[in-house]
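The complex is shown incomplete by one protein chain, all other protein chains being positioned as in the whole.
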């Protein structure tokens, strides 16, 4: 077998077979494209700028922009501005929040609810994640997890409605309790903080389950066995081995669930009652009426966002300290 | 599971009970809701004594309901296309590249996913007004697209991080410019991630209530329509509509799960 590589045949043949080129060959040889590429890739720096310009513009204008605009509107006295009226900056919208308990009550209620519901979600999903990660064989893990994923593809509203049917006065729970002879009259579960809690935990459980599962899955089984070998009982093993090593998963799961919980609007409206009005409803109220209430709504949303941000940041710091304390 | 030590058996049975109880918790409400859609009575409540398909035939005869389905699907598809395009672009910029402000860009990229729902809806509403976008389909598509970008970025970045750098270099070495390299090497490699992210975006958009509610015009999306119907009381029609939506989303989700798993296995 001989191979004559020294003959540069391609140079001669390229022209004669131009029409026969592949798509990519034609594209890269096409004048305008060639010129464009030469222009855009002239230097690594220029190439980077062209690659980076759009994403950076996008995150600034589309991701950060709405938040900044909300902040700006919250500092104005009227929005949208009526023609001929001077718009001025003011802190009144923020002052209004503290002036009336009708505003700050729902605010604190929302934060309390979100905290409590987050804790409930953690308590409920931790054993589930633990079971999935530690007691189910690798082969079946995806299947068991998938079983839990399916209901979570269903939307917020449909699932909220499902809870309404479950907990209603003529709902499944009351029917079951009655059949068992435990109650004579139905228990009014609906339109209370209980029904709201059941609904919100139902909606957010997956966001807790997944971080916990991935944290637990990383723990080697041998760690537990070693602890057992050293005479640690089930509770001690959990307390001293699994829990400290999954703090990161707990931290991110709780942060996610807390942020999501504070943002629900439809679920509290449908499942809650007058005594459980959350801040989302208060904020929404300013946008249902005439436009001049927008600045107040924006101010309240800003307050809410800052509060959620501060709480989750402090929480994450605490968890980090806790983890360091454990390992020390 | 025979390889698990005997020692942990008691725990296992206990935890298995919790797991199955949790499965019941997530499935039972949905199953009950579906069953209620077949009850031969306008009254929502138990027990169910006789069955009917009346509500379904009624719903499918209603062109308004059907057009709402179409409207929601159109919004989902359009917003997903934008999210995928933008998200992939951002992921390509951020993955494996060091530059000043990368951390900040990454943080800003994730921002829409971290802002609580109501606040995000309000912020989009105000911004849309400022940009001059009228409430309606365009505004919803835009809000959904922005909101879903972070998820696309995370999924695509995860996949991109597993592409050996030598693949890119080999293509360049063989005469491909950066764009052709992206189209012929990087993009085919990203297909499973992009498909997975697309399905996720479609579901997020299709299920979204709060952004659709605050940015919508007169025409409601499906969740907004169900919400409006619920405010005037429960009715079996809602069950029928919700069941169709449920079957649709669960079917897409399951199909995507299988499909992406097969794609990942092939590579």
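Structure notes:
The letters A and B name the chains in turn, as written, and every chain counts its residues from 1.
The criterion applied here is as follows: contacts are C-beta pairs under 8 Å (C-beta built on N, C-alpha and C of every residue); 3 or more make two chains touch, one makes a residue touch a chain.
Just so we're on the same page, contacts and distances are computed from a predicted model.
Of "Phenol 2-monooxygenase", "Spermidine/putrescine import ATP-binding protein PotA", "Hydantoinase/oxoprolinase-like protein" or "Fe-S cluster assembly ATPase SufC", only "Spermidine/putrescine import ATP-binding protein PotA" is the UniProt protein name of the chain excluded from the display. Every visible chain touched by the undisplayed chain in the complete complex is listed here: A, B.
From the options B:170, B:228 or B:247, the residue with contact to the unseen chain in the full assembly is B:170. Seen across the whole complex, the unshown chain contacts chain A at 1-3, 5-6, 8-10, 13-14, 16-22, 24-26, 28-29, 41, 44.
Not every partner is drawn; the one left out touches chain B at residues 164, 166-167, 169-177, 180, 184-185, 188-189, 267.
Simple rule for what comes next: only the chains that are shown with their structure count from here on.
The geometric centre of chain A is 12 Å away from that of chain B, both derived from CA atoms. Of all the residues in chain B, the ones that touch chain A in their complex are 1, 4-5, 7-8, 10-12, 15-16, 18-19, 22-23, 25-30, 32-33, 36, 43-47, 86, 89-90, 92-94, 99, 101, 105, 108-109, 111-112, 114-127, 129-130, 146, 149, 175-180, 184, 203, 206-210, 213-214, 223, 226-227, 230-231, 234, 238-239, 242, 245-246, 249-250, 252-254, 257, 261.
Residues of chain A touching chain B in their complex: 24, 27-28, 37, 41, 47-48, 51-52, 54-56, 58-60, 62-67, 69-70, 73, 79-80, 124-125, 127-128, 130-132, 135-137, 142, 144, 146-159, 161-166, 168-172, 174-175, 202, 205, 224-225, 228, 234, 259-260, 262-266, 269-270, 280, 283-284, 287, 294, 297-298, 301, 304-305, 308.
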